[in-house]
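I'd like to ask you about the structure that follows.
For this depiction, one protein chain was excluded, whereas all remaining protein chains were kept in their positions.
What follows is chain A.
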Amino acid sequence: MAVGSFREFLGTLADEDALARITDEVSWDLEASAITMLANETDDRIPIFETVQSQSLETAARLVGDPYRGPQRRPWQRFARAFDLPTDSGPAYYEGVIDRLSEPIEPRVVSDGEAPCKEVVRTGSEASLLEFPWPYIHQGDGGRYATLATLVAPDSDSEWGSWSRHRAMIHDDSQASLLFLAGEQVPNRYYFEYERDDEPMPVALTLGAGPAIESTAEVWIPVGKSEVSFAGGLRESPVDLVDCETNELRVPASAEIVIEGHVLPGERLDEGPFGDYFGYMNGPRRSMPVLEVDAITHRERPYVPFCVEGSGVGYGENSTSTFAVAAGGPDATLGLRAAGFDVELAVPWPFSSRTVWVIATDRPYPGSLHELANFIFTTWGMLHIDFFVFVDSDVNPLNPRAVVEAIALHADPDTDFHQFGVERMPKVPLNIYQTPDEKGSAAVGTSKTKTAKAYIDACADGTRPAQSIGDRDAREQARDLLSQAGIPESAFEPSHTIGSNQ
């Protein structure tokens, strides 16, 4: 049975001995994030910081460093366990998520008494952001951050509002700046509706809402749909929502913390620089919309999960990169199939989350890859994704060696690399290949200079090199012998091709 709350998720981690509960006093000022980054890089346990220096004794919140991080060779594994889906095979996990997302379940609204997030309620001047030990994550960051937060915002097209991930830089007890990049769903609504009408936009920043909710905040949802019903489908049970104290929004009842507030029209505060998901410190500081706090509700001794951004590139995994593989990938696969494309798997490149995606697909007709790339670049992939790599439909994009081999051996520089025009497309300003001048500090957050997008056709026109020798029985026999000699079974995954033990 799938887990519902964040605390249940921590329970599944504890069951597999994947937690390190640190009782020594640890500082929010770089120390918690440094420990977390080292755990991320070494693929070690998830740290829970039970005692954080300088925190309010009254609140006594605990920090959790990158709780959603998956193992480096199987990033989906812990989500699979949480959702009661296949853990061993990445493609099988993807199909399980796709099945669940195909059957959304509407949420139910519960009373305050049934909502753990209402255990402590503070409104007005009693609600202070500074009660919580927001981590200072990297040297050089512009401030302390809430990085693993799901923002609940109004959506006139759906009953339950819109959920998405946006980081918040804490400024004082009542204000934070939100990273709102134009081109994303909620920021677009803010910039082009609320702010144009000079209206404050009510929002609720939730932390610790659990894996299903955080996953659906990561994925792309069609207009008119609501993330919460997909979260219900993912966990095969309705999500409990509860009314906010100060606005009309409804938030996950099991959340650890809910920060109610409104985004002030026409006002800006500095945001950044920040060590971002590209793995580099991103600058310059830019002006971003302001979250003004109206109320804070939370559980007793709440957990404050955070992500050490930038540690999910190269070999390391963190929460963001795991969300991309374990939630974004299945969602994109489903979305492309729903749009009529014959896609086996769509998976983010493991070494640089978001910028590159690998898609295993057939080529049913000439030009189909161009059409597919064009579809994504002009819809959900337009801001963050620069490249697609297409591989044969039976090649497993979750196997990095299979993808490197495909690019090295099957992509003809003359005919298989395709650019979409030259510098005509939008881009988030978080990238590092543009100069600060090109990135700009435009009020709505996209780059001042446009960029290019490209795709690589790494499908084989002819024979692919052998990946193994011997028939299936012989290979299984060999693996048994090698396992007896001390090679762990997990070393043989992920497979080079989809749907086989190759």
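One rule holds in what follows: a residue touches a chain if its C-beta (ideal position, glycine included) is under 8 Å from a C-beta of that chain, and two chains touch if they have at least 3 such contacts; residues count from 1.
In this text, contacts and distances are computed from a predicted model.
Trainee: Which name from "3-isopropylmalate dehydratase", "NADH dehydrogenase subunit", "Sirohydrochlorin cobaltochelatase" or "Prenyl carboxy-lyase" does UniProt give the chain that's left off?
Mentor: Choosing among "3-isopropylmalate dehydratase", "NADH dehydrogenase subunit", "Sirohydrochlorin cobaltochelatase" or "Prenyl carboxy-lyase", the correct UniProt name is "Prenyl carboxy-lyase".
Trainee: For the chain left off this view, which of A:Gly11, A:Gly314 or A:Gly340 is in contact with it?
Mentor: Looking across A:Gly11, A:Gly314 or A:Gly340, the contact with the absent chain belongs to A:Gly314.
Trainee: Taking the full complex into account, find the residue in A:Arg7, A:Arg73 or A:Lys225 that is in contact with the omitted chain.
Mentor: With A:Arg7, A:Arg73 or A:Lys225 as choices, the missing chain is touched by A:Arg73.
Trainee: Which positions on chain A touch the chain that was left off?
Mentor: 20-22, 24, 30-31, 33-35, 37-39, 41-45, 47, 72-73, 137-140, 275-276, 278-283, 309-311, 313-316, 349, 351-352, 355-356, 386-387, 400-401, 404-405, 407-417, 419, 422-423, 431-436, 451-454, 460-471, 473-475, 477-479, 481-482, 484-487, 491-492
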